[in-house]
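Let's turn to chain A:
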Amino acid sequence: MAVVRTFLYLLIYPGLLFLFAYSTFCEWFDRKVYARLQNRMGPTHTGRFGLLQPIADFFKLMAKEDVVPEAADKKLFSVLPVIGLAVVATAGLLLPVWNFDLLVPGWTSFPGDIIVILYLLSLPTLVLFLAGWSSTNLFSTIGASRVLTMLFGYEVPLFLAVLSPAILADSWRLAEIAAFYQARPLLLLANLPGFLVALIAVQAKLERTPFDIPHAETEIVGGTFTEYSGKKLALFRLTFDIELVVASGLLAAVFLGGFPGGAIVGFVHFVVKTLFIIFLLSLLRALTSRIRVDQVVSFAWKVLAPLAVLQLLFTILLKGFLP
Partner candidate 1 sequence: MLNKLTRWSRIKSPWILHLNSGACNACDIEIVAALTPRFDVERFGVLLKATPRHADVIVASGPVTRQMRERIIRIYEQTPNPKFVIAVGACAMSGCVYRGAYNVMGGLDQVIPVNMYVPGCPARPDAIVDGVVKLLGKL
Partner candidate 2 sequence: MSDTDIVESLKRDLGAKALELTNPAVRRIFLKVATADLVPAVTLLRDKYDCAFLSTITGLDTGEAFEFLYHFASPVTTIHVRTTVPRSDPRFPSICGVIPGAVLYERELQEMFGVVVEGIPDGRRLNLPDDWPDGQYPMRKDWKHVRPQEVIPGGES
């Protein structure tokens, strides 16, 4: 019975099916907000208010012909999207929204799961680099090298920013961190700069506009995705959507005080908070222009890293004076 329950757990509720539906909803929300900020309508004619647009894109791509470059390493080229999707889906399992009561936590909540989720979130970037490198197109090799240069920029500030609230709550377990901040909501204001740094770093991780350099449309044609089409492209786009959901879920759990309440209320908290973060991300995306790769790295190390270290210092000091 437990096996069936876990199987169901993996495939249906917090697993693939739910993530697929929720990430397409988030992509629709993001595209709609981005369009409204640009005084446009955004997708409206597919389903109610254009809700089914991402799903239409996904199925159309699945039905398209799949082209594999001849000189590319075929096995690696076609297995990468699947790995990316799997990694990000497992990261989705660890979010503290599914194990509601702290006392008998499900198997997906264990001390140290914040580290695992951060690690799983940085794996897709490597998958992206391999994807760019294995499709031997000139533009994707440039895109791949840019993915790595950016990785060195935003990775450290992101880790610092996300871990400082954990230090304040002195536990590496997401559920406990969330419970700590639910008990003392005032402390949430303490790690506000950390929240800012994490937002910008997540924007860079998801390669959205100020940092969408690896697949910059106007510079290097398609960037890492130049050679991908059909099913592989559909899976890659899905990977990015799920990564958006998981990253914003993580930020919500750590910075906005998790998802209190039982199954239903916790879930509503989860939806509201992730949509709020996605709104912030698309706001950032609409208001800035793309900056160059060297500017990203210098910006990360000159602004993000010091701010994250300051945040860490402030947290440690605060921990000292806390009753």
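Note that a contact is a pair of C-beta atoms (placed from the backbone, for glycine too) under 8 Å apart; a residue touches a chain by one contact, two chains touch by 3 or more; residues count from 1.
A word on the picks: all candidates are chains of the complex that A comes from, given by their letters.
This structure is a prediction, so every number in the text was calculated from the model and none was measured.
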Item checked: Identity of the candidate that touches chain A (this complex; choices 1 or 2) -> 1
Next item on the list: Please name which positions on chain A make contact with candidate 1 in the complex.
Entry: 31, 35, 38-46, 50, 52-53, 55-60, 62-67, 217-218, 221-222, 225-230, 233
